[in-house]
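Apart from one protein chain that is not included, each protein chain of the complex appears where it belongs.
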Amino acid sequence: MNRVFLFLPLAIFIVMGVYFALGLREDPSSIPSRMIDRPLPVFDLPGIAEGEPGFSNADLDGQVALVNVFGSWCPPCEIEHPMLMQISRSGRVPIFGVDWRDEPGAGAAWLARNGNPYQRVGDDPEGDLAFELGITGAPETFLIDRQGRVRFHHVGVIDETVWRDTLLPMIEALEVE
Amino acid sequence: MIAELGQFALILAFVVALFQSVAIFAGLRTGDAVVHGFARTGAIAQFVLVLAAFACLTVLFAQSDFTALVVAENSHTDKPFLYKLTGVWGNHEGSMLLWALILTAYTAALAWSAKPVEARLISLTFAVQSLITAAFTAFLLFTSNPFARLWPGPENGQDLNPLLQDPGLASHPPMLYAGYVGFSITFAFAVAALIEGRVDARWARIVRPWALAAWTFLTIGIALGASWAYYELGWGGWWAWDPVENASLMPWLAGTAFIHSLRVMEKRDTLKAWTILLALLTFALSMVGTFLVRSGVLTSVHAFAVDPERGVFILAILVALIGGSLLIYGLRANLLKPTGLFSEISRESTLLVNNLVLAASCALVFFGTFYPLFITTVSDETVTVGAPFYNSTFNPMVGALLILVPISGMLAWKRGKLMPVLKDLAPAGMAALAGAIAAFWIADRGLVAGALGTALAIWIALGVLTDLAKRFKLGEIAFSASLARAARLPLGIWGMAVAHFGVAIVVFAITGVSAWKQEASAFLMPGQHLDIRELAITLDDVQQYEGSNYVAERGEFTVRRGQRVVANMTAERRLYPVRGMSTTESAIHARASGDVYVTIGQPSPEHGWPVHVYLYPFAVWLWIGSAVLGLGGLLSLSDRGRRALAAKPKARAANPEPAE
Partner (left out) sequence: MRPDLLILTIFLVVLTYSPVALASPPPDEQMVDPGMEIRARELYRDLRCVVCQSQSIDESNAALAADMRDKVRQRLLAGDSNAEVLAWVRERYGDYVLMTPPLQANTLFLWLLPFIALIGGGAVLVSFVRRQARQAGIRMDGEDEAELARLRDEEGQS
């Protein structure tokens, strides 16, 4: 037998080892967003409580904005909330909320308790908009440009670091676009 | 104090293993005879030390000592005592310690059983085995210390994942690990053979019991896992092509190929380089399975993001052991010259086809399992490789291979004749055809798959019986003479026949469970019933019930056929407050013809309790078949050496080694 062939298993192993070494830094359970550079779907959500305004495409009104999907049932949202409040108070960028899969009134009560960082909040009890957005959990946040397109999709909690190092620079870039 | 004792024992085990490995390699170079004796003592010392460490961890769990980190994270004072014990390996650190324990147990078993032949080979094997032990005890000590302390200890622990609080945890992981780790011995023997640059039938005979023992443990371990999933997941799913399951299937496929090619090597002194490669790959896959998949790397980035040290360590071990052994293989495998020759139509050829298909299907599972990872690495895309993929690729490949089983067994070694074999198997073929037609006729669902599965099962089962009948010369000679032949038949042949019969049973059970399963569901209030086929399942009553660390809702059911009561069953839904998780405890009424499988869900105030009923035809044969498969392995491993069957003792008997 040709002796070179005897090194074939080693060669295959090395190639796969390199892949592993690279691949292990990736998170296979993070799904690449399908929404990047696409316009937000057309939606018109009702308000989360009697008499509250709802949330639709028109509300975005050509501004750079964040759309945050949350729910009163979601513990990480609780963790994220103070950060959203801080951003909201700074007035740097408007935040819109999508209350996902909540019992009637639960979202409103939650916001009354924790403060409301959102310009408008839409109620999505059946997850219709969330499904259109390819949501896999809460919280998730979309960065929308002036044309109403999604430019960034953040899965998970926005904390100080995400805001400072990722979102803020992107917002600044989008505003001069 | 106990934790420190365990820690100390583990450190000592690491030092002994490392020292022993280095000493043997060095000693063999200088030809020092003392090394051989030392190898055995050292092997037993390693085992005793790791056993001591394991005992310490067990005591920590038994005493619910929450100043030990793993105990605090995985136990609770209210947990039933059995699960406190099995909880020892219900977590990463403890399961790695169990791995190390089994590893050293095998080394000790080798020390205890090895005959004073092939002293150099055995010593080298000890050296490789000790090297593996050193690597894994180091892994434990530096990245997964089971004896880490937590000061001050919390009031109570976080409890064990409720899914693991099951008798299945007592048997499945140890059995599975005994399989995985058993292949370390064959790996070590293979590396030793490569270093020696010589491998022959004698090597095969020394290695065979180890290979078969590991294979048998792995087979039983996988079956236990499947049965655990069957009753615990709450819908009878026994195999889902999940990465964790694939991780155990890969070494099983490679190991199955290995025990077949090992047989060729033992009998015919050929396929040497290939057999050695399989020995290396089987253990490589065992390690990949344990560490890359079980550590959660494939399914969550957690293991690496939280603890990159652990990931790098795992990679280093894999590169050193697998890469190192494959390098030696590349350098030395050319020394393994085959001598035996065989023609196209022969047992050897069919076993080569077996090896080809098993290797290809193993590669398929490997790439299927890791493909999402590969894709994510090279692009921003990601895909899912789920059950439908394997069903459409793996199943037909292995199904087609199984057609070959009876033919292979009946062909002669070296040079066989196909036509007589096919003629002998004709009745089995006819019966298979009849079975397929009958299955197609009787079943009202799963028609084609059911018919094919039935035909395959009958073909293999009758083929095996035909093979045995031919070997006994049943009907050709007097019955008593046939019995005498049966009694003299080598255990290896019995093992093969029994194992293949087990395959037939498993194939039939899989067919029944998947092609002919039925299900129905409805919301029931007590007193209402649900119909499935000719059975009526009545929810009699629902009771609240409090276990030691859970609360349960218990549904009591009566299964009736017409007016006759077939069975009374009790299904539960449990809530474990500490972890806030709930589990389903399904009720299973098992009969030879199939299982009635009932679960109860979370009630809704207006509708009542959601009740699911499944009928899994022939499900119990899945476990029986697996046990038969394992029995085949046991029989075969008990076969020592060869002997002439016909009553004509020759001089050869005194010289069991065939002339090379």
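Read from first to last, the chains carry the letters A and B; within each, the first residue is number 1.
In this text, a contact is a pair of C-beta atoms (placed from the backbone, for glycine too) under 8 Å apart; a residue touches a chain by one contact, two chains touch by 3 or more.
Please read all numbers here as calculations on a predicted model, not as lab measurements.
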Decide which residue listed in A:Asp44, A:Glu126 or A:Glu175 touches the omitted chain of the complex.
A:Glu126
Contact residue for the chain not shown (choose from B:Arg149, B:Arg202 or B:Lys470)
B:Lys470
Which is it among B:Lys423, B:Arg533 or B:His607 that touches the chain not included here?
B:His607
Selected residue (touches chain absent from view) among B:Ala178, B:Leu262, B:Leu364 or B:Val542
B:Leu364
Contacts of chain A with the missing chain: which residues?
29, 31-32, 34, 101, 126-127, 130-134, 136-137
Where the missing chain touches chain B, by residue
233-237, 240-243, 267, 270, 299, 341-344, 349, 352-353, 356-357, 359-361, 363-364, 367-368, 371, 375, 379, 381-389, 391-393, 395-397, 399-400, 403, 410, 412-415, 445-446, 448-449, 452, 470-472, 485, 488-490, 493, 514-515, 517, 519, 521-523, 601, 604, 607, 610-612, 614, 642-646, 652
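The rule is short, and it goes like this: only the chains that are shown with their structure count from here on.
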As the complex stands, chain B meets chain A at residues 273, 277, 280-281, 284, 292, 297-301, 304-305, 311, 315, 318-319, 322-323, 326-327, 329-331, 333-334, 370, 372-374, 376-377, 380-382
Chain A to chain B touching residues, read off their complex:
1, 3, 6-7, 9-10, 13-14, 16-17, 19-32
